[in-house]
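The complex is shown incomplete by one protein chain, all other protein chains being positioned as in the whole.
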Amino acid sequence: MGQPLLEINNLQTHFNTERGRVTAVDGISFSVEKGEILGVVGESGCGKSVTAQSILRLFDEKYTASYDGEIKLQGEDLLKLSKANMEKIRGNEVSMIFQDPLSSLNPVFTIGFQLTETIRIHQKHTKQEAYQMAIELLRMTGIPSPEKRIDEYPHQLSGGMRQRVMIAMALACKPKLLIADEPTTALDVTIQAQILDLILELNEELGMAVVFITHDLGVVAEICTRVVVMYLGQVVEEANVEDLFTNPLHPYTKGLMKSIPQIEGNRSEKLNVIGGTVPALTDIPKGCRFATRCEYANDLCKEKAPDLQLHEGHHKVRCWHYADIARKEAVEHAIPTS
Amino acid sequence: MNAVEVNANPKRVKHDLKRQERALWLRRFFSNKWMVTGSIIIVLLLLLAILGPKLTPYDPYKMVVKERLEAPSAHHLLGTDNFGRDLLTRIIYGAKVSMWVGFASALLSSIIGLAIGLTASYFRYLDNILMRICDGLLAFPAILFAIALMAVLGAKTENVIIALTIVFSPEVARIVRSRALVVREETYIEAIRSQGASAARIIWKHIAPNTISPLLVKATFVFSEAVIVEATLSFLGAGVPAPDPSWGNILSDGKDVIYTGWWMTVFPAAFIILSVLGLNLLGDGLRDLIDPQSTSK
Partner (left out) sequence: MYFYILKRILSLVPVLFVVSIVAFLLIYLTPGDPVSVMLGQEASAEQIEALREQMGFNDPLYIQYFHWLLGVVQGNLGDSYFMHMPVATAIVEHLGPTLSIAVFAEIIAIIIALPVGILAAKHRGSLMDQFVMGFTLTGMAIPSFIFGLILMLVLGVKLGWLPVAGYQPLSSGFWNYLQYLLMPGLALGIIQSALIARMTRSSMLEVLNADFIKTARSKGVKERSIIYVHALRNALLPIITVVGQTFGLLLAGAVVIETIFNIPGIGQLVLNSIQSRDYAVIQGVILMVAFFYVLINLVIDLLYMLIDPRVGY
């Protein structure tokens, strides 16, 4: 298979808070192949956004955050890079788009300024050249009359337009990897679909890999090739999209699946929401982190944390009982209850 | 099991909750060391103002010509002033005046500001008029406005309180109004109104209590500003009239002898700074206590 584009090994992200040191991401490992779209899924607070931002080391390392483990981009460990070299990676090799395009764009600068800034940081171009490139980028991301839009301010654009600008900015230097942190959450449903289409299109045309962070399994099914499911700072399941949807193994993944509202099919089935709340990071359970909310949890789960183990093929899961549960469910399905 | 026992007695639940809440507040109070420092400073100054006059053996008014401008010594701890009066005694009596003027102005402007703020927030047709008046009054810088008022009223301690109340009430009114407007928009107020509660009842029973916290914070800062303005007025000779001692007019006497009697400048200055610092620390702390999110740290 060769060297993956991005390989994360045992990443930990710690924060210094008033209540002491907190580990928001605790031993994450996964990899991203060239040109693929990897989904990272989980409830809010599971550490998926922190993971995304850790890849680019966006947290303040002087006072608040520190990292452990490895983040290898084409074999080079980003965590070992100097500040200046890290700045050369950001927006150039790896770029990022965020949840709320309005607050993510600087309100006091024009679209043009923010676009050309990215171009001119990483490439040697005159102002005029960069300006022309910026117009092209806007056109590529589907913004009508980009010559006019380029001199406008973020507040003059609609939500969908703003996200297109963000994407244009992220694409400015043709990065190998785009990290999309819930890019459609703040948008209307129709706009959401348009933005997803745009990302898919760019992924195919430019061969750019995407790490797509979301809490929405529906979106994952639509665009991703592989999925990582996260819970409380850890990976609990990893699989190809088909495997995950046809055969979810972890009780948490099953819970997430059931909480997707079904439009077709059995309406009488109650919308299932996983009971309980995510424990605070200051109060992480000793054993399996999901044990406090898991219906299958027993003493073993409460005492000892399971490892991420290979089920078959590329399907991995972090659960003591996944095999038993699968067997039990198979039996239940065989004897239909009336 | 414990929970079942507690649930059996709802009264006790409430009591326990209250106790827990109080414990939480106390813990937050003591964990804010700056606020504790501020409180200690203020309590000590208040004690000095109240008990001090009974402890000092000197008369703050009696002039002893041959003891003029003595440097600090065991006999006169902080030295004597240019009329031979014990400086510490003058400062203690000055503390009484300054604390009294500051406290009274804070209290009066809180009451007036509360009344104006609540009225403006509830009766929208008055809002515009009252707030424009406040805007107009706030266009005068506090110290200059106070000086002008004192020029008209005449230099007298009670007049200082009146002038400061006029100067600071509009600030309080704005704070109260903005808080009251937020409360007013909440659904439960609408519900109560639809049940036919009178305006006066809604204002006093439901809106006013919600404005107390920001009011308290503001009152603390008004207190500290009032101490500054009073000192300034008295320093300029437009505040507490001589021979009554106040920190400001001691400084004013001290300025005339700044070449020969540094202690007459340094000590009253230190007391003014200390009291303002104490009040500001207390005010900052109160603000953090009431609204932990507004913490600017």
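Note that the chains take the letters A and B in the order they are written out, and that residue 1 is the start of every chain.
Methods note: a residue touches a chain if its C-beta (ideal position, glycine included) is under 8 Å from a C-beta of that chain, and two chains touch if they have at least 3 such contacts.
As the structure is a prediction and not an experimental result, all values here were calculated from the model.
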Checklist entry - Which residue among B:I162, B:I212 or B:A269 touches the omitted chain? => result B:A269
Checklist outcome for this item: Among listed residues B:L77, B:I133 or B:L289, the absent chain is touched only by B:I133
Item to check | Those residues of subunit A which, in the complete complex, touch the missing chain | outcome: 53, 56, 58, 62-63, 83, 87-92, 95-96, 98, 100, 103-109, 117-118, 121-122, 153, 155, 166, 169
Item to check | On subunit B, residues whose C-beta touches the chain left out of the figure | outcome: 132-133, 135-137, 139-145, 147-152, 154, 224, 228, 231-232, 235-238, 251, 254-255, 258-259, 262, 265-266, 269, 272-273, 276-277, 280-281, 296-297
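One rule holds for everything that comes next: only the chains that are shown with their structure count from here on.
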Checklist entry - Cα centroid separation between subunit A and subunit B, in whole Å? => result 52
